[in-house]
Structure formats: structure tokens, C-alpha cells
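Only a single protein chain was left out; the remaining protein chains are all shown in position.
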Amino acid sequence: MRSSLDENKPIFQQIREMIEDDIVNGNLKEEDQAPSTNQLVAYYKINPATVLKGFNQLVDAGILYKKRGVGMFVAAGAYQMLREQRKQAFQEQYVWSMLHEAEKLGISVEEIKNMMDTMKERQG
Amino acid sequence: MKKNKSTVVGLSMFHTIGSWMLWYIGILVVLHIGSAVVTYYTGDEVKLSHSALIQGEVGWSILNSALTSSKVFFLICGLLSMGGFIKYFVSNGVTRRDYYKGTVQSILYLSLSFTAAVAILYGLESLIMNILGLERNLHVPIMFYVKIVFDVILFYVVGWFIAAGFYRLNVWLGMVFIAITVLIVFIQSGIWGESVPIPLYKLMNIYEVSTWLAVLISAILIVGVIAAIRLLTKEVRIKD
């Protein structure tokens, strides 16, 4: 959960990302119940149809599943699936733009690798 | 049970304006008793006799006080029956038609209840007079009460008519509505044999007519004004 929404992005997308984040960082385990529509609507003051749209996308993607009359639950294998997706995205976005910037500055791939080792050491 | 919307409007307006009427009657009674007491001690004979009392005089009683002041009171009620009320009702999902029908209903209730109240008050007054030994056996013809009913209705609807004119049209045309109203009031007074101390009125030479004809003419005037109000309010825009 986040404290507030970003008004630049479609809200259903943010709802989706929020749930996904919670699954990836372990706040929501498989077979846990996801927050209810009512909770999200009341907390963020958002349109219920919008929340549902976010949820439905997660259901379609196999991340959540519906228990009739009870609510939404995290599907088995959701964590693994999301981790794969994120990894892919990481490569596409972060690595790509890093290489792009490096090229502008004339940094070689070898140098980048060294930089990463240094940062890793600092991080401990 | 689902009540007709116009009846809901009628009862609601009767409730509001009826409560004003109770205040008015209360003040009327207090003033009347006050002046009666004063005249009793000073011994002055108050001459307020009214030729409006059909055939003969009632002398000075609550009837006179009621007859004169009620016209002004109900004219004001009529003036106040437009703007605020139509906005209130339409805001609450009531059609202009039901507002109109309801208001007409409430005018009927008001005129009848006011006349009944006046009759009861007169009875009480006579009773008290008798107990006090102030004999004053006067015969009040039933037509006198009929006239009160007509007066109340007529003055109410002309007030409403003026307000509707101002609401629907501009100020200048509103003035025309006032002129029409003055004419209607003159006719009403004339046919029932009242004298209006205004030169213009004397020039118009309106003659007193027989009671039944007066009833008929009053009824026609009332129906005419009420019909005009419907035309004015039928599709009126509700102002902010």
C-alpha cells in the first residue's frame, strides 16, 4: 500500500502495481487475501469501477483469483510469475537506459561492470 | 400509501401559510380586545361600521377588523407564494403543475379555515358580550361569510398573480400586472357595495349588484386570475 496515488498515471494501473509490489516484496503471500475493493475505494477516494479494472487485469494475468462472496486471493505461482516479469522489465528499462546514458558519456561496458562491483561492495 | 404530489404541496403550503395565519389571527384578537377595552373606558363610540356587511350593519365587531385587515394579509401571502415556494418544490422534484394545483388547494383550505375561525371568534365575542350584559344582537347573514371566503381567495390570488408576473416577466410588465390587479380589486369592492376612497374608483362608476351576481362575478374574476397564473408559471425557469 502507498500513502497516496500518483495523478499522472491511470489509477487501475497503480492499483495493479500496488498489489504486485506487495506480492513481490512479500507483504502479500500466496493464498493471502488481497485488500478489498471497499477498502481501496475508501482509502484512496477512488471510483470502484476503476479498482475493479485493476483487479480484473490481475485476475486475467493469473496473479489473483476470485472466491465468490469472499474476495480476491493471491494465486499460487504469482510470486514467481511477477519476479520473471520484473526481471524482464528491469532489463528493458534500467539496463537499456543505463547503457544509453553510458554511451553518451563514453563509458565502456567494462567500466560499467567495475562501477557495479564498487557499488555492490559499498552496499555491503 | 402514496399521496398525490399536488396534495402534498397543498398540505405543505397550508401548513406554512396556515401558521402565519394563526399568528395574524392572534394579533388581530389582541388588538381587537385592546381597542374594545379602551373604548369601553373612554366611552367613545367607535364608528367602523361597514357597508360591506350585506344588508344592515353588524356594528363594531371582530368581523370588521377581520374583514379589512385580512385583505392585506392574504395579498401578502399571495405575493410570497411564488419565488421561494416554486423553487423549493421544483428543487424537490415537484412539477410546476403540481406546485400550481397544490397552491390552489391550499388557498381553498386557507380561505375556509380563516372564515371558520372568524365565525367562531364572532360567536365567542357575542357570548362574552352577552355575559357582560352588553346586548348586541345582530344578525349576520350567511352571505357575509361567503364574501369573506371570496375576498380571501381573490386577494390571495391577485397577490400570487403579481408575484408570478414579476417572476416570469420583467419589472415593467410587472407594473402592468399591478395595474390589472388594482382594477380587479376595484371591481370586487364595487360589486359587493364597498366604497373605496380613491377618486379614480369613483370615476369608474362600479355599481353594487345583487348578491348572487356578485358571487358570480367574483368567481369569474378568481378563475380568470388563476388561469392566468397557470399560463405564467407553466414553463417558467426557476431562478437561482
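Quick notes on this one:
We call the chains A and B, going by the order they appear; numbering starts again at 1 in every chain.
FYI, a residue touches a chain if its C-beta (ideal position, glycine included) is under 8 Å from a C-beta of that chain, and two chains touch if they have at least 3 such contacts.
Quick note on the criterion: contacts and distances are computed from a predicted model.
Of the names listed as "Putative ferrous iron transport protein B", "Metal-dependent hydrolase", "ABC transporter ATP-binding protein" or "Glutamate synthase domain-containing protein", the one that matches the UniProt record for the absent chain is "ABC transporter ATP-binding protein". Among the residues A:28, A:46 or A:63, only A:46 touches the chain that is left out of the figure. Contact with the undisplayed chain is limited, among B:8, B:29, B:76 or B:209, to B:8. Even with one chain removed from view, chain B keeps its contact list with that chain: residues 2, 5, 8, 12, 84, 90-98, 235, 237-238, 240.
Residue positions on chain A in contact with the hidden chain: 5, 7-12, 37-38, 41-42, 44-50, 53, in rising order.
We take it that only the chains that are shown with their structure count from here on.
As a whole-number value, the distance joining the C-alpha centres of chain A and chain B reads 76 Å.
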